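Encoded as structure tokens, the structure appears first; notes follow it.
Here's a slice of the assembly, chains where they normally sit.
Chain IDs A and B follow the sequence of writing; residue 1 opens each chain.
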Amino acid sequence: MDYEVKLDGFEGPLDLLLHLIKKHELDIMNIPIALITRQYVDSIELMKTMNLDIAGEFLLMAATLMHIKSKMLLPPEEVEEGEEEELDPREELVRRLLEYKKYKDAGSQLGERDILDRDLFSKGFSEEYDDENDDLVYPEVGLFDLLDALQEVLKSVTPSIAHAVNMERISIKEKTEIILNRLKEERNMTFQSLFDNDSTRGEIVASFLALLELIKMRTVNVFQGENFGVIRITSKDLLH
Amino acid sequence: MEKNALKGAIEALIFTSESPLKTEKIIELITDEYGLELEKNEINPLLDEIAGDFNAEGRGFSLTEVAGGYQFRTKTTYASLLQKLKAKRPPKFGRAAMEVLAIIAYRQPITRAEVEDLRGVDSGGVVRSLLEKRLVRILGRKEVPGKPIIYGTTKTFLEIFNLRNLSQLPTLKEFVELEEVEVERVQSELNLPES
């Protein structure tokens, strides 16, 4: 396949882990490592079939998880007197997750502050610079939320032989145009309805990739009202 | 100088300044214009009085202390109305950008590699766009091998996020055990006093 979707600006492996922990309501202090490893590997497998450009960090984390899992399968070694008790193999990972979560939460708190030119305004001065490339690109809905939603959609189609799908025949460009045309008429649409006209797995994947491209091109924005809630897609031009 | 006239002078200065105005600057200009020797503790009660006047009902904007100075800003109740006036997309900050910004804000001076260690993912693109937005700036280089660039937040960052200074950032929340959160929720739902 001759396309690849770059994911800069999306979240990394730690974020994927936190996402899975939250989704499955797991205890971060006592992560069931087998379950989380399986979920994690499934997620990156899905990303791979999308031909998303998966950063090396994701693969490294998969290896780390499997290493922890294998260590936990081993019977605990006899602790000899005077020796320190062996650490839980998950400890380092948990420490990193907690440290990361601290800043992730701080970041979302920051985004909820009263922001100038959004929540409050200062006096209007006539000479003002209006920088076109002003917005920070990244979408409001995380990649992993999108992948979750995609997984739901894929569940409902009869499994075709996923890898035999010829992506080049289903043009992402065509799908992009379809989405844009619909947004022109409908103002906004749900993520689910994005796939209304898709009947095969290949088509669904193409629509999904078209959506990612549009997000990256800043042509559309995606919103999610609440955690794991309905994802909506809107066109950015509408606001002008 | 009569008190009301002085108050008016301060208001006019803050109103006219394009960026938050520092107390020192107010004192300097007033001394310069009226030949008055003013102390900070003479200015502060007047600033408080102005803030009080504008907090009153029916006023559309109020005096805020931000980025080390004073500026009039509209009340947040009118956000949506004013967005319509501006007819400009309000600034949007994506999750990844906020995360990196928070890390830089709390941990400055910090190198890109340190940001990436914390996040576990390449963050060059995000840092660059924060630099371009002037939310983040280069503070210098770290005196370690490779002399990596160190980053910090800017005055613009304080202005945009309505912060008086960095110490106003909320303290980082350490992880709270789930059970505790649950207990709190139940208590608040049942409207129980805190134990």
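Keep this in mind: a residue touches a chain if its C-beta (ideal position, glycine included) is under 8 Å from a C-beta of that chain, and two chains touch if they have at least 3 such contacts.
Worth saying up front: this structure is predicted, and the values here are computed from it rather than measured.
A.B. asks: What would the formula be if every copy in the file were counted?
C.D. replies: Counting every chain copy in the structure file gives A x1, B x2.
Please note the rule applied: only the chains that are shown with their structure count from here on.
A.B. asks: Need the CA-centroid distance for the pair chain A / chain B, whole Å please.
C.D. replies: 30
A.B. asks: Within their complex, state which residues of chain B touch chain A.
C.D. replies: Residues in contact with chain A: 15, 18, 64, 71-76, 79, 82-83, 86-103, 105-106, 118-122, 125-126, 129-130, 132-133, 159-163, 169-170, 172-175, 177-178.
A.B. asks: What part of chain A is in contact with chain B in the complex they form?
C.D. replies: 8-15, 27-29, 55, 57, 61, 96, 98-111, 113-123, 125, 130, 133-140, 142, 221, 236, 239-240
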